[in-house]
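Of the protein chains in this complex, one is absent; all others appear in place.
We call the chains A and B, going by the order they appear; numbering starts again at 1 in every chain.
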Amino acid sequence: MPTVAGALPEQQGFGVTRRRDNWWVVPAATFTVLSAFIVYSTWAAFQNAHYEFGNYLSPMYSPVLFGDSHHAWFGGKPSIWPAFLPWSPALLILWAPAGFRLTCYYYRGSYYKAFWASPMNCTVGKPWKTYRGENSLPLILQNVHRYFLYLAVAFIGILSWDAWMAMWFVDPATGTEQFGVGVGTLVLTTNVILLGGYTFGCHSFRHLAGGFLNRISGKPARQCAYECSSWLNVRHMKFAWSSLFWVAFSDVYVRLCSMGIWTDYRIL
Amino acid sequence: MQVAEHDVLVIGAGGAGLRAAIEASAAGASVGLVTKSLLGKAHTVMAEGGIAAALANVDGRDDWRTHFADTMRGGQYVNNPTMAELHAKESPDRVRELEAWGAVFDRTNDQKILQRNFGGHKYPRLAHVGDRTGLEMIRTLQDHGIHLGIDVHMEWTVTRLIVDGGRVVGAFGYDREKGRFQLFRASAVVLATGGIGRAYRITSNSWEYTGDGHALAYEAGAELIDMEYVQFHPTGMVWPPSVRGILVTEGVRGEGGVLRNSEGQRFMFDDIPDLYRGSTAADPEEGWRYTQGDKEARRPPELLTRDHVARCIVREIKEGRGSPHGGVFLDISWIREKLKDSEAHIRRKLPSMYHQFKELAGIDITSEAMEVGPTTHYVMGGVRVDGETQMSRVPGLFAAGECAGGLHGANRLGGNSLSDLLVFGKRAGEHAAMFAGAHPRDGASGAENEQVEAATRDALAPLERQDGGGNGVGSYAIQSELQDLMQAKVGIVRSQAELESGLEGVLALKERAESVSVAGNRAYNPGWHTALDLPNLLLVSEAVARAAALRQESRGAHFREDYTGKDEHWGRTTLVVRKGADGAMEIEEEAVTPPRDELQQIIEENR
Partner (left out) sequence: MASRTFRIWRGEQEGEGGFAEYTTDITEGMVVLDAVHQIQAESAGDLAVRWNCKAGKCGSCSAEVNGNPRLMCMTRMSDLPEDRPVTIEPMRTFPLLKDLVTDVSWNFEVKKRIRKFKPREPDAEDGTWRMAQVDVDRVQEFRKCIECFLCQDVCHVLRDSHKHDEFIGPRFFVHAAALEMHPLDTEDRLEELKEAQGVGYCNITKCCTKVCPEHITITDNAIIPLKERVVDRFYDPVRNLFRIIGGR
């Protein structure tokens, strides 16, 4: 690659900029909200309690692979789980959506700014003297995003099933299941819609849906998938934040109902 | 002094220069390309509407004959018929060639290159990319050219051609960055320097358009023709004042935009020239259908030739029916009456117009009318060249594009400029390479030394005249005065008295310009650059004023309020400007070359 002929200006010092707007607000907000979510979700993941309420299952615990819940797929806590490790069914699955978000192109851009100051915002000096970006280890591993996408799509299926199950209530009198809608049903349905919007607008999904093709004309299904994904992709940031918030809120909702603090109202 | 040696030296890196450089390089010549700006910034990027070429993708009835006849009619039959013929015949291939080099034109439903309607063209003929066709063209040529081994001299300005033994052997120039001088030795030189718009106050042209090629050729002994024909584009922005003159593409009207005066009247329907009566819509409804591709409909009067539309606008303003800021209204937003999704449609078809008005004037063209008025846009006149080879009277000196004269006659049709650049850029490059092949470069000579010394002296004079920081005559001031003078006296509507006083004014400024002094040093000094451009501007201004004063009739872009009709004698006459033996400008009447019989027949069939 060609080199620059003349001398370049020295690197600006950390935080140095001639911008006059409040450039630090966005990274500060990102830092605060993401940190709050990480703290809450970590706390919630270790609770191993109050993650279900009747036919509602917290998205942070779904799917329950092993656990003391009627939602569990394969029975109780596996016997090989080391005794010295705290146990929670969330620990078995939470890495997948966490990994999806961690390697998401949008989040990468935001947390590099908010957590790494690389840089904190456009034209603001950064504290680092060396820079390797995503060109070498460790950040080159971000390219694993596509595998997390495959998992995230599976999670959309599972959470859709959960939302569907949240529409079937057991009548305590007769013991039969009947269709119904509670506030919790709406909460869990909204959750899967927002997560779907986030997942199907993912840059990797958009690429696989049709972005990899140079000629999409004459392939109506592909074209439609690509255009839909592109529509979502333009709104990727909005879906990223709203779905993040809503996952936490869904967990809070189920948790508080389960603890008897909130009451789940039936609408239908 | 540094010396650069090339077989072919191309001066100017707009569409014509790049195309010439590509062709010469492809022919095996070593090519140097000199540009006053960075590569890819030339005025070609401002071209919006499209490239006229009879591809017949949208209307199968189109062919080169119709294009030829349209060009001749637009030029009022004083065009160089050979050029008009070659242009019409070759432009489709030049457009397809761009596609092979990576250009991405808008597409028809059957996946061919889409073509749009434009003033004076009988059929939809302009291959385009939204309203940024010029950018697409220059980028395609640039990206193709950089892989051919062309030596690009960016931000260099040529101030003088070196002539030895009656032919051009090189050029002398300086670089903007440091003010270094360089001699470019070459066996052939192609001028592709564009126009002269900076001679006027209100212009769509950038600072570069100071008539350099015209002046270089003139000083080297070549002839200029048709200098009285300066095109005023009917629609430039008029407000805010600082953007006055910036172009509003004819594409707005091609997409259905209409001109109205302050009384809300579509005044273009009031004055339709006889030459165009049969091909103009009878009512607004027919005009609308035409813009929407109805092949049976005739074009709305807004799409008449530029000279005519510009004069109608001037009339409305003069007679007190102008818009608040001294223009008229150009409205595309009205099409919401016709189209459901008009807002998105306008934004897709005219994206850069949308942004230009949004960002510079705070106007949303999808819901409001624009205010527009005429702006100096193009000079039909230029270096007289051979129609086939583009060589001037001076052996080894070629010219192509706007700085060459002949193709457009008295008035250029929109879209014919980009195709001109391609067709004749290619021809100039081809023939320059051929000429260079037959004329190997000589080394240094006495004549060369002498001229280089004189050029160096001239270039340094404004800096050496400075007395304690340039308190003498400022280069900006003279340029500014000249612009006001030309705008007022040698503008759209002309008269003998004004032209004569304009000429006097130019000559007076010329004298004052000889004592221009500038502050600062040779490193990137815009004041100095302006001083060095001044002689060229003054020279072309003088040529325009002289030729305009002589031509006592109205034809095409040249409109005389004291001689409003066409005149038979002048219809057969071309005005030729050259430097006389005594160093003064002389101007001569010559007979226009008539088209050969076959071409004349095509013209008659299309009348």
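Worth a mention:
The definition used in the following text is that a contact is a pair of C-beta atoms (placed from the backbone, for glycine too) under 8 Å apart; a residue touches a chain by one contact, two chains touch by 3 or more.
Note that the coordinates shown come from a computational prediction; the quantities given were computed from them, not determined experimentally.
Although one chain is not drawn, the whole complex shows that of A:S35, A:Q178 or A:S217 it is A:S217 that touches it. Checked against the hidden chain, the listed residues A:F84, A:Y131, A:F179 or A:Y265 yield one contact partner: A:Y131. Along chain B, the points of touch with the absent chain fall at residues 37-43, 45-46, 96, 99-102, 104, 106-107, 110-112, 129-130, 132, 135-136, 139, 143-144, 146-147, 152, 154, 177, 206-208, 239-243, 246-247, 351-352, 355-356, 359-361, 470, 474-477, 480, 518-521, 523-528. Take chain A: the residues that touch the chain left off the picture are 1-12, 17-20, 105-106, 108-109, 112-113, 118-119, 122-123, 125-126, 130-136, 139-140, 143-146, 203-204, 206-207, 211-212, 214-218, 223, 233-234, 236.
The criterion applied here is as follows: only the chains that are shown with their structure count from here on.
Note: centroid distance chain A to chain B, computed from Cα atoms, is 57 Å.
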